[in-house]
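Structure incoming, see below.
This part shows chain A:
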Amino acid sequence: MNDPITQTIQGVPLNYYLWLSTALFVIGVLGVLYRRNAIIIFMCIELMLNAVNLLMVAFSAYHGDGAGQVFVFFIMAVAAAEVAVGLAILIIIYHNTRSTDINVLNKLKW
Partner candidate 1 sequence: MNSVFVLSGLGIFSLLAEIFNAKRFLFPVVVLGLVASALLLMADWNQGTAHYSNMLTFDNYAVAFSMTLSLIAALWFLMSKDYFADHAHTTDHFSLVLFAVIGAMFMVSYTNLAMLFLGIEVLSISLYVLAGSSFGDIFSNEASFKYFLMGSFATGFLLFGIALIYGVTASFDLHVIAAHISAGTGDKTTWLYAGILLLIVGLGFKISAVPFHFWAPDVYEGAPTVITAFMSTIVKIAAFAGFYRLFSICFATVSGEWTDVVQVLAILTLLVSNITAVYQHSVKRMLAYSSVSHAGYLLISLLALNTISASAILYYAVAYALATITAFTVLHNIEADDENAVIDSFNGLVKRNPYLAFCMAIAMLSLAGIPPLAGFFAKYYMFTVAFKSGYIALVVLAVVTSLIGIYYYFRIIIAMYLKSTEKTGAIRVPLRHSVIFAITLLLIVIFGVFPELLVGLV
Partner candidate 2 sequence: MLTLFLIFWPLVATLVLFILRPDEAKRWALAASLLEMALCLTMTFAFDASRTAQFVVDQPWVASLGINFHAGIDGITLLLVLLTTVLTPLIILSSFKQNYENAPSFYGLVLFMEMALVGVFCALDGFLFYIFWEMALIPIYFICLRWGGVNRGPVTLKFFIYTLAGSLIMLVGLLYLYYHTPGDHSFDIKALYAAGHSLSPAEQGIIFWALFAAFAVKMPIFPFHTWQPDTYHTAPTPGTMLLAGIMLKMGIYGVIRWLIPVVPEGVEKWGSTVLTLSVIGIVYASFLAILQKDLKRLIAYSSIAHVGLIAAGIFTLNKVGMQGAMVQMISHGIVIVGLFYIIDIIVARTATQEMANLGGIRLSAPRFNTAFIIILLGSVALPLTSGFVGEFLLINAVFQYHFVTGAFAALTMILGAVYMLRSFQITMLGENNATTKVFSDLDRKEKWVLYPVVTLVLLIGIFPGPLLNISAVAVDDLLTIVMNYQAGIGH
């Protein structure tokens, strides 16, 4: 029982990971709110997903259940796919508007 994981579990309370993830998640949200550059906003969304990943891995480790980590694997795959598609969209938009500012895209309203 001298696994690193055992040490971790004994050493670091699960709540710490919870708070850390929450903090990262909120920072991600904050970034989405704070910035206008669509690329940065994408990055912040990635940050949010990472926070979730971290939390899930922590849970997985503390539960001793691999499903969480498999799930994180899926999330990563999805994140990659999203980024690919998202950036493609962004490029199209950039070509149409010459900007990555989200405030430029407000033609559809009311």
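Just so it is clear, contacts are C-beta pairs under 8 Å (C-beta built on N, C-alpha and C of every residue); 3 or more make two chains touch, one makes a residue touch a chain; residues count from 1.
Selection rule, in plain terms: all candidates are chains of the complex that A comes from, given by their letters.
Being a predicted model, the structure only gives us computed values, none of them experimental.
Chemist: Which candidate touches chain A in this complex: 1 or 2?
Modeler: It is 1 that touches chain A.
Chemist: Across the complex, what residues on chain A touch candidate 1?
Modeler: 18, 21, 25, 28-29, 32, 38, 41-42, 45, 48-49, 51-52, 55-56, 59-60, 63, 65, 67-68, 70-71, 74-75, 78, 81-82, 85-86, 88-90, 92-93, 96-97, 102, 105-110
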